[in-house]
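Apart from one protein chain that is not included, each protein chain of the complex appears where it belongs.
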Amino acid sequence: MTGIIQIVLSPLIAFVVGVLFLGLARKIIARVHRRYGPPIYQPVIDVVRMMSQRSISHGALFELGVVLALAGSLVTVMLIPLGGTEAFQPFAHSVLCPLSSSGGLLVVMYLMLFGPLGLALGAGASANPNASIGVSRKMLLALAYEVPFLLVILAVMSQYGSISLTEIVARQQQASWGVLSVPLSAVAAFLILPAMLGIRPFDLVTAPQEIASGPLAEYGGTCLALITVQKAIHLFVVIALFVDLFLGGGVNLATFLVKMLAVFLAVEMINAVLPRVKIEDAIKFCWKWPTALAFVQMTITVLSK
Amino acid sequence: MIPSLQKDLEATFKGVEVTVVEDSRMSVLAPRDSIPVVLRYLKESGLDHLALLSCVDWIKEGKFEVVYVLTCYMRNDTDYTSDQRLHVLLKTEIPREKPALKSVIDIFENAEPYEREIHELYGVHFDGHPRLIPLLLERDYEIPPFRKDFDTRKYVEETFGSIPPVEG
Amino acid sequence: MDRNQIAKWLKSPAKMANKYSLHAVYFCTGCGIIEIPPVITTRWDAERFGIIPVATPRQGNLFMITGYVSLKTLKAIIRTYEQMPDPKYTVGFGSCPINGGMYWDSYNTIKHLDRYIPVDGWIAGCMPRPEAVFIAITHLWTLIDKGKADGYLRYQENYAAYRRNQEMLFAELEWPPLYPCDSIAEEARK
Amino acid sequence: MVSPILLIAVPLGLAFAIPVLGLASKRVPRYVPVIAMLFNLVVSVSLLPHALKAPIVVRTAGWAPPYSIHLVAGPLGVLLSSLIALIGLLVAVYGIDYIREGAKVKYQILYILMLVGATGVVLTGDIFNLFVFFEVLCISSYALVAYRGDSTGVEAGAKYLIQGAIGSGLVLIGIGLVYGTFGTLTMADIAANVSSVGSFRLFVSLAFLITGFGVEAAIFPLNGWLPDAHSSAPSSISAILSGIAIKAGLYAIARVVYTVYGASSILPFLAVLGIVTLLIGEMCAFGQEDIKRLLAFSSIGQMGLILFALALASATGISGAVFLIVSHGLAKALLFLASGYMIYRTGSRDISSLNGIGKRMPIMSLCFTVGAFSLIGLPPFVGFASKFTIVRAVLGTGSTFFITLLAIGLIGTVIEGAYFLRIVQGFYFKPAPEDSPEQTEGKVPFSALVPVGLLAVLILTIGLFPGIVGRVLGPAADDLLDRTAYVQHVMGD
Partner (left out) sequence: MSPQAILITAFAGAGLVFLAGKVHSHLRDFLAVLSSLALVGLIAWSHGQYGPDNEIVYVPDFLGMELALRLNPLAWFFAIYIAIINAASVVFSLSYMKGKEKLGFYYSMMLLVNAGMLGIVLSGDFLSFYIFWEIMSWSTYLLISYRRGPALHAGMKYIIMSLVGSCAMLVGILSLYAQFGTLQIAELGEAIAGSSSGYVLFILMAMGIAFGVKFAILPLHTWMPDAHSEAVSPFSAVLSGVLVRMGMYGFLLVMYSIVGLKTILNLGAGFFNFHYILSWLGAITIVIPTFIALLQNDAKKLLAWHGIGQGGYMILGMAFGTSLGVAGGIFHTINHGSYIALLFLVVGAVEYRTGGVRDLNRLGGLIQRMPVAFFGCLVGIMGLIGMPLTNGFVSKWFIYKTLITEGHPFLAFMAFVGTWGTILSVYKLLHNMFLGQLPEKYKEVRKAPISMQIPILFFCFVIFLFGVLPGIPLRAIQGIQDTMGFAPLQLTMWGLASGAGALNMLNICFAIVIAFAVVLLLMRLGAKPRRVPQEDSYAAGSSVPAGKYHHSVEFYNPLYQMISPYLKDRVDQFYYWAADKAQGVFELTRRIYTGYAGTYVLYIISFLALLIFLQLAWEIW
């Protein structure tokens, strides 16, 4: 029974928290620009408005791409432990992670492919060169940040000797947090977090000025609403993963969300002030500093094992 | 530099009157079919920058006056101070009925859009021009708009007045 | 967020959402565009009203035309207007789109914008200040509330008239009519 | 059972009967070689079971053993003579329609003489008799090489004559030395008391014999004549030359080294020489444009491999070598015969003109492909079985020296595979050159198709069922290897 609740609960939490984070992001940027900025729930209004708009469609794949992306993100959320420990728990359920026993971190990494692939298929079907250029930038950026990200994940996995996220979180809570046991990987992960979220220093994928918001050039109405929801959930997933890997996950849902908020605020500060980089520089950056740090950390963990 | 240029021009070309308007501005009036030769001569003598091409509609004398404004690129800052820069206005007169001139693209490549503009707005035909297609205007006009005999108000009344409001 | 606001939200969420989330596609034509940056940046901050500029007409629902409209620009305006998703509102800046303004006798600018695309609101002033823009926005809210901001519906009903007006100006339009209607060319052929 | 002497006597008689028959009717001489070879084949095949039990010794001219000229028809001898007879028969059938112009009668006579010479070399037990038959073989092949009578043919023949004469001269000196020391000419007697004499004088005679026979056996430094001789001779003759003649020379060397002298210490040198010949032959063949010259060089390569296998001095090694002699004889004869008619059809000998012939002469090119695949050593064909036995023998010895030589040799076979497959690719997949005039329209004569087809079928069947030849290889290898049995058998009774 608790399984069913969890399956419904975790995507819902992801949606609510994700959308709140989006609203918070716009608020923070406004505050940094010394202006009031929209209310926190502005993304909800945007989503409802977009749902009511009757836009165009370039064929079945154009819509199914978006559906695939959102479905992938929802399922990824179910695989990530959102706080809670093996031990006794006030909510009388153990770790909030419905599909914890079906594959662990490897499945999460592969499920995170659904988002970009779904969007890429949809954008490709929209037959707009802006979209194609946006997708090719998305793929290149993904390749750029995946190299250090893989090193980071492998360092954590070999440090805690397991491929299941719940086990890693449990071991972090008993032993030391990921930040302390694999510090350089944590720094590397933080450096590439903006690239994974696709926000300011690396938001060259949906660059409104250059390529008319890239893959979203042709999207409007309901598809655009679903894409914003997917963006929100992806934001939630990435930050939740960061917290699970390095900050020892949450003893319960509340502490987990607090840690996520902390990480989110840190990333938003960077997002609010930095300009956009070119794709070549993004690749060079991601393959230089984060990769070096992650590589050094991995060799240390391998040698120490 | 102006006096020497003036003497040279009068020496080499007959039928050319040169007047010095101010200290760094000289206007040269040349017959229609000698324009390319004079332009090439001026270009060789240092005036290698065709700033613009314009056209004046003398409706009373029944002629157009096409003006080539020439100056020279400042190679390096020691050449001369900006106020010493020399402007030469090469003018020529063509009848209003069927205005036609020889295109100067082979001498100054950047004349191409200017000639198109004058063709579109004054109706002057430049033979030898690769693509005399409209540059700025959307519609085609019987009397080119910049001509003095073009009555804008009547035209506006005709085209835009005739378009009915949608709901009434 | 007082009680009647919530009641309105519950009654018709689509209309309220449209009011408080106007994503603007501003068409930088004429002298009005220099007014837009102050509107959306720190000093006057349009985002408070939920207005943010978007890159493509597909994502927007507010269409600001900020100045005189030349013939060539009209083509692009019509194309962009038709590419916007359905509940969309058009606002004309300054006097030039209203009646030609100081270019009333120019052969190259159109005089009445609303003869070619439906316009929901005008902002008077030979380039209105940001405050005027915000007043117009709040006025637009009331129009939306009363359901009078129905430019896109009017466009659909008498699309034939709009299309005919557009074709009277241009020799041929490169894109097919948005809604099925017999354009001038077909009539000529009949 | 019939005596092996017939194998030599009957064809000789027929050969000299040809001029007489020639007078009677123009068309008969063409069939005489076929009859002769058919007779030889039947006799040697019938002799085979007896020879397997014990070598048949035939005394001539009645003297006591050490001084009588006698034939020793051991299993190896009979096997090779039946191979010679078989290939001779097929080439003779091929020659019926192939040889049209020129001195046809003389061609037939020399043709039979050459085959008789080869059979004699293989069967004889007397060293001088070996030289005589060797001379018969060489002289008739000099003449046949120059049969075409055009400038290249005569020049090649002359060159072959010069080198062959020198080779025979050296053999004669070698035999003289041997006769000087031992006083007798029968191999068995020499073999019996060879160890008692001082080694250097013995070695000189061995050196002379090896070099002399080496010239005919196309070993590396001595085979200058082969490329020109084979390419300018008519195809049927070059088929016999590389199918039988050079193998007779190699047999002579083997017989001399193993039975007469029992000189096992020279074998490693021969092995190295064999591999060098293989590499040189394959490398030269790779860049060839002319198809017959390419086949000639490929023969040199295969001879090197046979020599290497012979030099292993182990039973499987020798049987592998003999098996390779059989398979190479069949395959090379097939290739020469098939290319004969292809050249006849396209009018020129260079490979580029043979492109796209797969469509025009399907059967001939199919048989050529079978022959080529067998030479490379691809499985379902006989070449694979022989190569397999040789490699098994080398690895059986287990000595790293031979294994490294084998590795180099395998590279040679890869080179051979490369250029043969390039030709096969040319047949089927390259477009025919437009400018080549259709030389002669019309079907290939039946008498050419039969031998080529039969050879291809033989290659395939022996490849699938190697047992047919396999049974004879064991005793043939022992016949060569253990000298004492040979001596005791010949001298004993």
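Residue numbering begins at 1 within each chain, and the chains themselves are lettered A, B, C and D in the order written.
Everything that follows uses one rule, which is that a contact is a pair of C-beta atoms (placed from the backbone, for glycine too) under 8 Å apart; a residue touches a chain by one contact, two chains touch by 3 or more.
Not measured: the values here are computed from a predicted model.
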{"item": "Touched by the hidden chain, restricted to displayed chains", "value": "A, C, D"}
{"item": "Chain not shown: contacting residue from A:Leu82, A:Leu96 or A:Leu226", "value": "A:Leu226"}
{"item": "Touch criterion as defined above, residue of A:Ala125, A:Val205, A:Ala240 or A:Leu293 at the omitted chain", "value": "A:Ala125"}
{"item": "Of A:Leu9, A:Ile45 or A:Val135, the residue in touch with the unshown chain", "value": "A:Val135"}
{"item": "For subunit C, the residues touching the chain missing from this view", "value": "27, 56-58, 75-77, 79-80, 83, 86, 174-175"}
{"item": "Contact footprint on subunit A, counting only the chain that is left out", "value": "7, 11, 50-59, 61, 63, 66-68, 70-72, 74-75, 78, 99, 101-104, 106-107, 109-111, 113-114, 117, 120-121, 124-130, 132-133, 135-136, 139-140, 142-143, 146-147, 150-151, 154-155, 157-158, 161-164, 166-167, 212, 217-218, 220-223, 225-226, 279-280, 283-284, 298, 301-302, 305"}
{"item": "Chain not shown, touching residues in subunit D", "value": "158-159, 162-163, 166-167, 170, 199-200, 203-204, 207-208, 210-211, 214-215, 221-222, 224-225, 227-228, 263, 265-266, 269, 280, 283-284, 286-287, 373, 376, 378-380, 384-385, 387-389, 391-392, 395-396, 398, 403, 406-407, 410-411, 413-414, 417-418, 421-422, 425, 428-431, 466-467, 470"}
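Following the convention adopted for this analysis, only the chains that are shown with their structure count from here on.
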{"item": "Distance between chain centroids, defined by C-alpha means - subunit A, subunit B (Å)", "value": "62"}
{"item": "Chain centre separation (subunit C, subunit D; CA means) in Å", "value": "99"}
{"item": "For subunit C, residues contacting two or more additional chains", "value": "none"}
{"item": "Multi-partner residues of subunit D (each touching 2 or more other chains)", "value": "none"}
{"item": "Contacting residues of subunit C [partner subunit B, same complex]", "value": "71-72, 75, 100, 104-108, 110-112, 114-115, 118, 154, 158, 161-162, 165, 168-171"}
{"item": "Residue ranges of subunit B in contact with subunit C within the complex", "value": "136-141, 145, 150, 152-153, 155-156, 159-160, 162-167"}
{"item": "Residues of subunit A that touch subunit C when the two form their complex", "value": "26, 30, 33-38, 42, 45-46, 48-49, 51-56, 208-209, 212-213, 216-221, 224"}
